[in-house]
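First up is the structure itself, then whatever we jot down about it.
Of the protein chains in this complex, all but one are displayed in their positions.
Chain nomenclature is as follows: A, B and C, assigned in order of appearance, with residue numbering initiated at 1 for each chain independently.
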Amino acid sequence: MPAESLADSRIAAFSDGVFAVAITLLVLDLQVPKGPLERLPVFLAGEASSYVLFVLSFAIIGIKWLNHHRLFARIRRADTTLIVLNLVLLLGISVVPFTTALLGRYLTTPDAPLASVVYGVVWTLNGIAYTLVLGYAQRSGLAPAASTLAERRVFLLYAIGPLGYAVGAAISYVSIPLAIAIYCLVVAAYIPPYGRRAKPAA
Amino acid sequence: MPAESLADSRIAAFSDGVFAVAITLLVLDLQVPKGPLERLPVFLAGEASSYVLFVLSFAIIGIKWLNHHRLFARIRRADTTLIVLNLVLLLGISVVPFTTALLGRYLTTPDAPLASVVYGVVWTLNGIAYTLVLGYAQRSGLAPAASTLAERRVFLLYAIGPLGYAVGAAISYVSIPLAIAIYCLVVAAYIPPYGRRAKPAA
Amino acid sequence: MPAESLADSRIAAFSDGVFAVAITLLVLDLQVPKGPLERLPVFLAGEASSYVLFVLSFAIIGIKWLNHHRLFARIRRADTTLIVLNLVLLLGISVVPFTTALLGRYLTTPDAPLASVVYGVVWTLNGIAYTLVLGYAQRSGLAPAASTLAERRVFLLYAIGPLGYAVGAAISYVSIPLAIAIYCLVVAAYIPPYGRRAKPAA
Partner (left out) sequence: MPAESLADSRIAAFSDGVFAVAITLLVLDLQVPKGPLERLPVFLAGEASSYVLFVLSFAIIGIKWLNHHRLFARIRRADTTLIVLNLVLLLGISVVPFTTALLGRYLTTPDAPLASVVYGVVWTLNGIAYTLVLGYAQRSGLAPAASTLAERRVFLLYAIGPLGYAVGAAISYVSIPLAIAIYCLVVAAYIPPYGRRAKPAA
């Protein structure tokens, strides 16, 4: 498709907005007791898993924002296909306050594995969207092709990452804490900087 | 009216903010069960139409953001009338989390057609706001007049689009899925890039 | 106080964010029926006043954003006092989804006048915050002093505006629709461009 006249800056601004709103809406999953009040220690203890999930989803969205940032730092211009792929990517981010709340609500029920699968599948699809954005940008010349070893390593990470989330989702039927540990491991793999081997700051 | 001293950048930033918040607030329409828990598959199946509507409204707002982007890329400066018209346009975007929730809530009732009409009328009015922004900007010299064939095609699209949403709204009394299909068709017509015939990227 | 090293751009970005979130959160005041469903026309008719208030608050916040924009276009640099005053101004904006919901909830009760007073007092205080920002910026040399007739007219508008909201609030005890009409009149006075007499665009 022909290149858009869209400035990257507004794509970044809109994407930052969606990331910032989604990550902050996670707090709405933290309920304050309604109706008759339990004692606060009892209430907080009962909600402990919600707090863990809140931090988990916050961390994943935060690291995904960081990688979105890195991804678009490489993209020199946008076309319509890229923008539509980016919208699909953002759809996967914006739905997380819901999948997090769902997992929290069903965590102590027999349906916890299914809720964890829903949670992991959204991350899987979102990971695929990242891969599509990167792959499309490189193939269509919107971003430089992966030429260095470091850049090929990044592409490999993007190709394998969604698989990692999918494995985590499948493991949910064995153990939810193990599934969550895998989600953490996968996202942690995205933290180290990539794409350039700058000298460490003195 | 005299030209404003307003920089376009802040208009774009504010508009991006409203688009980003509205598109992300759609997630609040996705409910987590309260009170006694249904089994999760039963719950998810019962909410399936909410998920479809969530994706539909996300896609429409996303594509409308893309076109807002394109529209303001052509506008060289703003005046007060343009800013007020843009506020009317944003009003139509910000109300969508409500009309989406309303349609989801009434979808299985005898009032589903009316709920779909409300949903479609908001898109119709919002489409008219886009047309007014473009038309006013061209007439008052804030944007270059449509001179090329491609630009006249865009104006035609903007003039016909609202009619498309209105037809979708009217069709609601025949069939809701058909109405939704028409909403999808209309918004899909706005995806292709326009206004310049750039050579495809190699 | 000494001048801050703060770039105006980040103050504008943060303020735009608060305006954009507050104006979009208004949609949360539009309720979808819970529990047993009324017929939709009955429900919509019963909520009609909520929709009017939604549009009213959207319009006021939108026009106040426009004037915030104009105000900061004149401010050449910021200091701490100015930033704190701007935070007070933003406090008045961010509370509007609450005062709007409160007025909607009490509109058909004997306490409607008091709810309208609460609504109007927030606008009054917010208007005073605008006046303080403008007055402080001009007095401390952060913005050029009002030298032309047009600029003095703006200062007069900023000085009288809060009084207008206060009158609207007081009128609430006579007639709520009249109070709302006065709120509309006051905010409409802020729409015309000011501060420069540009030639109309050809």
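Operating definition for what follows: contacts are C-beta pairs under 8 Å (C-beta built on N, C-alpha and C of every residue); 3 or more make two chains touch, one makes a residue touch a chain.
For clarity, every value in this text was computed on a predicted model and none was experimentally measured.
Student: For a quick check of understanding: of C:L30, C:I63, C:L90 or C:L134, which residue touches the chain that isn't displayed?
Tutor: Selected residue, touching the omitted chain: C:L90.
Student: For the chain that's not shown, point to the residue among C:V18, C:I75, C:A166 or C:I180 touching it.
Tutor: C:V18
Student: Who touches the missing chain here, A:V21, A:L53, A:L134 or A:V154?
Tutor: Checking each option in A:V21, A:L53, A:L134 or A:V154, the one touching the absent chain turns out to be A:V21.
Student: So which of C:V32, C:A101, C:I171 or C:V186 would be touching the chain we can't see?
Tutor: C:A101
Student: Of the residues in subunit A, which ones touch the absent chain?
Tutor: 12-13, 16-17, 19-21, 23-28, 30, 32-33, 37, 39-41, 44, 54-55, 58-59, 62-63, 65-66, 69-70, 73, 191-193, 195-202
Student: Provide the residue numbers of subunit C that touch the chain removed from this figure.
Tutor: Answer for subunit C: residues 1-7, 10-11, 13-14, 16-18, 20-22, 25, 28, 79-80, 83-84, 87, 90-91, 94-95, 97-98, 101-102, 105-106, 109, 111, 114-115, 118, 140-142 touch the chain left out.
We take it that only the chains that are shown with their structure count from here on.
Student: For subunit B versus subunit C, which are copies of one sequence, does the interface use mostly the same residue numbers on each side, meaning over half shared, or is it different?
Tutor: The interface of subunit B with subunit C is built from mostly unshared positions.
Student: Closest chain to the protein CA centroid?
Tutor: Smallest offset from the overall C-alpha mean is found for B.
Student: I need the rotation angle between the copies subunit A and subunit B from a CA superposition, between 0 and 180°, in steps of 5.
Tutor: 90
Student: From the C-alpha centre of subunit A to that of subunit C, how far is it in Å?
Tutor: Once rounded, the distance between the two centres reads 36 Å.
Student: Suppose each chain is reduced to the average of its Cα coordinates; what separation in Å results between subunit B and subunit C?
Tutor: That gives a centre separation of 26 Å.
Student: Residues touching two or more other chains, restricted to subunit C: which are they?
Tutor: 21, in rising order.
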